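Note that this complex is displayed minus one protein chain, with the remaining chains in position.
Chain nomenclature is as follows: A and B, assigned in order of appearance, with residue numbering initiated at 1 for each chain independently.
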Amino acid sequence: MNSYYAINLLIYAGVDIIACLALNLQFGVAGIVNFSFIVFQAVGAYTAAVLSMPPDTAPDYSFQIYVGGLQLPFPIPWIGGAIAGGLLAVPVGFVVLRKLRSDYQAIALLVLSVIANTVITNARPFLNGAAGLALVPAPLADLFDPATYGYFYVGLTAVCTALVALVAFRIVNSPYGRTLRAMREHEVAATAIGKNPVALKMTIFIVGGVIAGLSGGILTGYITFWAPSVWLYPETIILFAAVIVGGRGNNLGAVLGALLVPVGFEEVTRFIPSSIGPPGLIPALQWVAIGLLIIGFLWFRPEGVRPEPRRVFEGAPD
Amino acid sequence: MTSRSDQPMLVATDIHRHFEGMHAVDGVTIEVAPGKITGLIGPNGAGKSTFMAVLAGTLPSTSGTIVFDGKDITRLPAYRRARLGLVRTFQLPSEFARLTVLENLLVAAQHNRGDSLFGALMGKRYWIEDERKLVQQARTLLKRFGMTAKESDYAGTMSGGQKRLIEIMRALMLQPRLLLLDEPMSGVHPKIVQEIQYYLQDLRHEGLTILMVEHELHMVERLCDTVVVMAQGKVIGSGTMSSLRKQQEIVDAYLVG
Partner (left out) sequence: MSLFVAAFGFGLVSMSVIAIAAVGFTMQFGITNMINLAYGEVMISSAYVAYYLNKAGISIWIGMVVGALFGAAFSFLLNRIVYAPFQRKGTSYLGMVIVSLAISLMMANLLLPIVGYYSVSYQEGTGGLIRLGAIILTTNQILIIGIAVVVMLLIHGLLKYTRLGKAMRATSANPTLARNCGIPTQRVVDAVWLITGALCGLAGVVAALNSDSFAIANGAAFLITILAAAVLGGAGQPYGAMIGAVLIGLITELSAAAWSPEYKEVVAFGVLVLVMVLRPQGLLAKRGAMAAAG
C-alpha cells in the first residue's frame, strides 16, 4: 500500500468520524433530524479558507473573487471555521427548532441545504460561485518538506478527532446525555419533569455546528479547494446512512458507521473500474446503494450494527 | 414536599380553553387545598384532561389565571411549572422507553451537576458525587414501590401498571408540591390498582397535595377528601362525595351508584 493512499484514507476517515460523531449527537442522541448538516461543514470550510487565503487582489489569486482574504496563520482559520459553524446554528436553530413539529423541521433543514448551495453558486463575488475557492493554503506547509507533510496532517487530524471524541464521549455518557435521550424519547414527558426542550436542542445544534465547522476546516486545508459541488445536499445523506448503519445514539456506533459507509464503502467501490457502463455509472450506483443501505437497515435493523447500550449502574441487583 | 398552611396550594380562576371553535374548558374555577387529595370527576368529554393539561402548562389557556402556592404561573411554560413543583403524569403511558427504569427516575432529578453541557464537558469526576446520591435516592423509591429487580430493564418493556408506577416515581424524584394525576389507574391490573391506592394514601399522609382525574367512583370515594365535578367544560359541583350525592342535578348528570 503506498503511503500517499494511506495518508489520504486516514485523513478522510478522521474527518468522517468527526462528522458522524457530531451528527450522532444531533440526530442519534437528541433526535434532531439535521438534513442540512453538510451546510455547517461548508461554512466552516469556507471560513477557514477565506481566513487563511491572501486577498483576491494578490497576484496568484486574482482569478477568483471572494470576501475576506485575511491570510491569518494556523490555527486561527480552523478556530474561525468552528466558530462559524456554531454561529450559523444560532439563526437556523432559532427559526427551525422552536415551534415546528419534527417532520417540518427536517423538511425545512433539507430545503435550506438545497437553497444554500444554489445561493452560493449564483452569488459569484461572495465565495467565487460555482468555481469555488482554490489554492487554499495548507496549514504550516512551510514547516515541513512535501514528503513528511502528509504525516503531519494525519497527526493533526488525529488530534482533532481525539478531541471531538472526548467531547462526544463526555456528553453522551453524562446526566446531560441522559436528559437529551429522554427528550428524544418523549419530549412532552420531558417538559413535565422540568426539561426545556428548546434550550436543549439549540445547545446540541450549536455544538454539532461547531464540530461540523471544524471538520470543514480540516478538509479544506487538506484538499486546498472548496466548491459547491463538494457539498451538495445528498452528502448529508451519506452521513445519515453512516449513523443509521453504525448504530445511532452511541459514539462507538457513529465511529463504526463512519468506517463502514463513507470510508469502507467508498474504498470498496474504488476498485471497480470506472470504464464499465456509461460514464458516471459507478458514482450513481453508489448512491443507489446508499439508499438501499438506509432502507434496508431501517427495515431490518433500525438500531444499527452496534445499538445504543443499556446502562447498568454499579450496585445493581442481578 | 409540603407547605402546611391555610393557603390553597393552587387557585385556578375562570379558566377558558377554546380551540377551533370548541369550548373544551368553559370558565372553570377551582381551589386545591394543601395536603389533601382532590378528585376531578365527570363524564367523558367534560374537559377534565384538557383542564389538567392547562394547569400543567402543556396547553395554553385562552383566558383565566393560575396561582400556584401564591405565585402567578399563568404565563409560565410547562417545564418551569415542573421545576416549581407542579408535576403532572399522563393518561397514556409516557415513560422514556429506551431508558432503563433507574434512568427514568434519575433523569427527573433537578440537582445534578452533570445535567448541563458545562457539567458534562467537565467529566465524570465533576458530577459523580451528585449522581451517586441520586442513584441512592432512586433506589430507595424503587424499593418502596417494589420495583428494585427491574432497575436495569428498559422502561418500554414494562407492563402498563409498572409504567404507571415508574411515572409516579419519576414525578416524586422532583420533590413535587402538587401532583396532577390523569387517570392513574386506567389500564392497570386490579392488583396494582390496590398498590397505587396505598401509595397515594401514604403520600398524602406525608403531606403531598394531589389533584387526580379518576373515573372509578369507588376509588374516588376511598381516596379523595374533596371532589370537583365537571361536565361540558364547566364545574357543576364540588365537596365531599356524600354531599354531592345529595345534589340531585349531579346525581342525574353523572353519579350512578
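We take it that contacts are C-beta pairs under 8 Å (C-beta built on N, C-alpha and C of every residue); 3 or more make two chains touch, one makes a residue touch a chain.
Since the structure is predicted, the reported quantities are computational estimates derived from the model, not experimental observations.
*Asks:* Check the whole complex and report which displayed chains the hidden chain contacts.
*Replies:* Over the full assembly, the chain not pictured touches A.
*Asks:* Which residue, A:A58, A:L281 or A:V312, contacts the hidden chain when the whole complex is considered?
*Replies:* Considering the complete complex, A:L281 is the one touching the chain left out.
*Asks:* One chain isn't shown here. Among A:V95, A:L143, A:L163 or A:A199, which residue touches it?
*Replies:* Answer from the full complex: A:V95 touches the omitted chain.
*Asks:* Give the residue, chosen from A:Y61, A:Y233 or A:F265, that touches the chain omitted from the document.
*Replies:* Here the residue in touch with the unshown chain is A:Y233.
*Asks:* Among the options A:S3, A:S62 or A:T118, which residue touches the chain absent from this view?
*Replies:* Only one of A:S3, A:S62 or A:T118 touches the chain omitted from view, namely A:T118.
*Asks:* Out of A:A108, A:I223, A:L252 or A:V305, point to the residue that touches the absent chain in the complete complex.
*Replies:* That would be A:A108, which touches the missing chain.
*Asks:* For chain A, which residues reach the chain that was dropped from this view?
*Replies:* For chain A, the residues touching the absent chain are 31, 33, 35, 95-96, 99-104, 106-108, 110-112, 114-115, 118-119, 122, 233-234, 237, 240, 244, 277-278, 280-281, 284-285, 287-288, 290-292, 294-295, 298-299, 302.
As a working rule, only the chains that are shown with their structure count from here on.
*Asks:* Please output the residues of chain A touching chain B within their complex, sorted ascending.
*Replies:* That would be residues 167, 170-171, 173-179, 181-182, 185-186, 188-197, 203, 207, 249, 308, 310-313, 315-317 of chain A.
*Asks:* What residues on chain B touch chain A, complex-wise?
*Replies:* Interface residues on chain B, with respect to chain A: 56-58, 77-80, 82-83, 87-90, 94-100, 102-104, 106-108, 110, 112, 114-117, 119-124, 127, 130-131, 135, 139, 148-149, 151-152, 154, 170-171, 173-174.
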